[in-house]
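A single protein chain has been omitted from the complex, and every remaining protein chain is retained in its original position.
Let's look at chain A:
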Amino acid sequence: MPVAMGPYGQAQPSCFDRVKMGFMMGFAVGMAAGAMFGTFSCLRIGMRGRELMGGVGKTMMQSGGTFGTFMAIGMGIRC
């Protein structure tokens, strides 16, 4: 990964690196949040067993994607 050196001999991540990092972090956070809230809401609408797994997985991916996008934008507008 090519990194530019900052003024204090410190590695300074490039803008794209930070956006990428923001997306990864947002995706991780979103997956965790989706696992929790998805389990609740899927149980509430009466999913059980294999169906529940699918529902939770779908919610996890969805919220991970949403969170990741928003956090990537949040990183992008600050650099």
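We take it that a residue touches a chain if its C-beta (ideal position, glycine included) is under 8 Å from a C-beta of that chain, and two chains touch if they have at least 3 such contacts; residues count from 1.
One rule holds in what follows: contacts and distances are computed from a predicted model.
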Identity of the absent chain, which is to be given by its UniProt protein name, from "Protein piwi", "E2 ubiquitin-conjugating enzyme", "UBC core domain-containing protein" or "Mitochondrial import inner membrane translocase subunit TIM17": "Mitochondrial import inner membrane translocase subunit TIM17"
Those residues of chain A which, in the complete complex, touch the missing chain: 1, 3, 5-6, 8-13, 17-18, 21-22, 25, 28-29, 32-33, 36-37, 66, 69-71, 73-75, 77-79
